[in-house]
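Every protein chain but one is kept in place in this view of the complex.
By letter and in written order, the chains are A and B; residue numbering begins at 1 in each of them.
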Amino acid sequence: MPILTLHEIAQTVGAKLPADADPAMSIFGATTLEEAQTGQIAFYEHPKYLRALRMTKAAVVIVPPAFDEVLAPVVLRVSNPAAAFSAILDKLEPTVPQERESGIHPTAVVHPTARVDPTATIEPLAVVEEGVEIGPRSIVGAHALVGRHSRLGEDCHLHPHAILRDGCLLGSRVVIQSGAVIGSIGFGFAFVEGRHRRLGHRGCVQLDDDVEVGACTTIDRARFGRTWIQTGVKIDNLVQIAHNVVIGPHCLIVAQTGISGSARLGQYVTLAGQVGVVGHVEIGDQVIVAAKGGVSKDTAPRQQLMGTYGIPAKEARELVAHYRRLPKTVAKIKALEQELAELKVLVAKSLARG
Amino acid sequence: MPILTLHEIAQTVGAKLPADADPAMSIFGATTLEEAQTGQIAFYEHPKYLRALRMTKAAVVIVPPAFDEVLAPVVLRVSNPAAAFSAILDKLEPTVPQERESGIHPTAVVHPTARVDPTATIEPLAVVEEGVEIGPRSIVGAHALVGRHSRLGEDCHLHPHAILRDGCLLGSRVVIQSGAVIGSIGFGFAFVEGRHRRLGHRGCVQLDDDVEVGACTTIDRARFGRTWIQTGVKIDNLVQIAHNVVIGPHCLIVAQTGISGSARLGQYVTLAGQVGVVGHVEIGDQVIVAAKGGVSKDTAPRQQLMGTYGIPAKEARELVAHYRRLPKTVAKIKALEQELAELKVLVAKSLARG
Partner (left out) sequence: MPILTLHEIAQTVGAKLPADADPAMSIFGATTLEEAQTGQIAFYEHPKYLRALRMTKAAVVIVPPAFDEVLAPVVLRVSNPAAAFSAILDKLEPTVPQERESGIHPTAVVHPTARVDPTATIEPLAVVEEGVEIGPRSIVGAHALVGRHSRLGEDCHLHPHAILRDGCLLGSRVVIQSGAVIGSIGFGFAFVEGRHRRLGHRGCVQLDDDVEVGACTTIDRARFGRTWIQTGVKIDNLVQIAHNVVIGPHCLIVAQTGISGSARLGQYVTLAGQVGVVGHVEIGDQVIVAAKGGVSKDTAPRQQLMGTYGIPAKEARELVAHYRRLPKTVAKIKALEQELAELKVLVAKSLARG
């Protein structure tokens, strides 16, 4: 676990140390403002994180030059906090550690027609089938499977027990965690004479550069063509992605979400946990769907949706407030009925008198 | 990938080609009206798919003799469209391709007491335990496990990493996809002196003919007797089926649905994605539960249910409309209160005058 001193950090990002800071202080991790603990570093750039900044437990924060609020952590001012943080991240939290020796473990089963780059690693009891190509520095973990004619680019990492079925295409730096299944057969049947007859699924799954797939997530192959996860998409654990779905660049798909067949997401979409998306819909760029939300129709860009019926977040919050006031609302109606009845009596009396 | 000409298709189904159709046109896939793309064939039989028929991108559609609407695709009229489609499906989309050589891979671990049919295939690094029986032409994929005393019928296919625990019974043509776990130990405990004590689960899982189980789906063994999935049931990915559940013939269970212990489903039930069913309920034949729905009590046949509380679909849709009008409803009440107050003043005045 790399550790940097505050002095080394200030040098790395080209910032001036505050006079009262201890240059020898040890920093052992880089993370978000919200997650940071004592001894760690975080960064701040956008005002929407101001509250998180004020409450952070980080020891050091990187902020823009103009930021002048007094804070508990050591404050380093730089012109581009995100880039500075990124440089620190590279030093403190290097990705995809290449700690294992390259080469093919003697217990792995590699088909003679497979082309494995000499810098790649095939761990114990992995299976690499016919016609597979594995690029430089890629790792196929213990018990992992690479199905026939699949291709991995550079620096990919199939964790132990990752399952990549036939004919799938991975770019570079793709990570597939344990128990994930890429290229399963989709849920497509024709109902013929009282039985569900399976339809063929001849397509593949394509995962572009820097895609990461969580543990026990399933991505079905396309019926024809490809199920396509584009650059930089991050998928959490236990997510279901059906056949022919297309997910645009840099989306975040949180745990236990399900996306039905042929749905299409734009870029920078966030689906929070346990979201459901029905088949054949289009979701625009930068849409955010809150946890447990449902999406059942096309959605314009930059919407925020909530709830099973995918209602715009502002309206949804208002509706929940109304919902929780229902007993009071009903009581009001009862009171109105009562008052109206009494008034009727008065009016009748008045009319009788008149 | 088999390809048929339009001429071959017309011959196969015994239909007359329209005069303006090109008999040499290539057709490369058979699928549903909704999923079909250029170059593919679909069929139409029931009026509820009329909208899908009018919007299909299929190149060819098979319809009943009396159907006379003008459509963009080439139209083939036959007396039984479903059977005709089925014949095409057999030619264009053959199921369970037997592309691998039969026999036991030298790296597989097969217990000497296991009886493996000579036409069956055991792929690399699979484990077949004590007392197992594997029928003709069945395939046990790479890294798959067949637990002690389990039995597979004919033409079953355990995909790579499919996990079948001890004592399970499979009919013929059963498919279990990668990462699925059949025969896990159910979630049954007795709360004794402040601790949850595990109860035994001595039963098994029985999967009848033509059952298919999706990737990373879990089916718990029975406490006693069997968890029983009957003929032709199709189960999607990441589904949870608890101990002693019984699912009747030809049900469809869509992804991420959970069915609690001892629930019983009739035949032709559809549970859409992310549905939850509580324990010990009975669901009648042909019930349909919409995505994200919940079922917490016995349900008569042919109901359509929606929402967490499993409300009949028609009522549920009405309630959602009322829900979304709540702000207007509340505004109406406010207006009524205002008008009533004003009227009271008038009445008081009138009475005072009288």
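One rule holds for everything that comes next: a residue touches a chain if its C-beta (ideal position, glycine included) is under 8 Å from a C-beta of that chain, and two chains touch if they have at least 3 such contacts.
On a predicted model such as this, the values are computed, not experimentally measured, just so you know.
**Q** Looking at B:121, B:184 or B:206, which makes contact with the chain not pictured?
**A** In the complete complex, the chain left out is touched by residue B:184.
**Q** Looking at A:135, A:203, A:266 or A:307, which makes contact with the chain not pictured?
**A** Final answer for the missing-chain contact: A:307.
**Q** Out of A:21, A:110, A:125 or A:168, which residue would touch the omitted chain in the full complex?
**A** A:125
**Q** Which of these touches the unseen chain: A:102, A:172 or A:350?
**A** Checking the options A:102, A:172 or A:350, the one contacting the hidden chain is A:350.
**Q** In the full complex, which residues of chain B touch the absent chain?
**A** For chain B, the residues touching the absent chain are 109, 125, 127, 129, 143, 145, 147, 161, 163, 165, 179, 181, 184-185, 187-190, 192-200, 202, 216, 218, 220, 223-225, 238, 240, 242, 244, 256, 258, 260-262, 274, 276, 278, 280, 294, 308-309, 311, 315, 318-319, 322-323, 325, 329, 332-333, 336, 339-340, 343, 346-347, 349-350, 353-354.
**Q** For chain A, which residues lie in contact with the unshown chain of the complex?
**A** 1, 28-32, 34-35, 37, 40, 43, 82-83, 85-86, 89, 92-95, 105, 107, 124-125, 142-143, 159-161, 175, 177-179, 210, 212, 214-216, 232, 234, 236-238, 250, 252, 254-256, 273-274, 291-292, 307-308, 320, 323-324, 326-327, 329-330, 333, 336-337, 340, 343-344, 347, 350-351, 354
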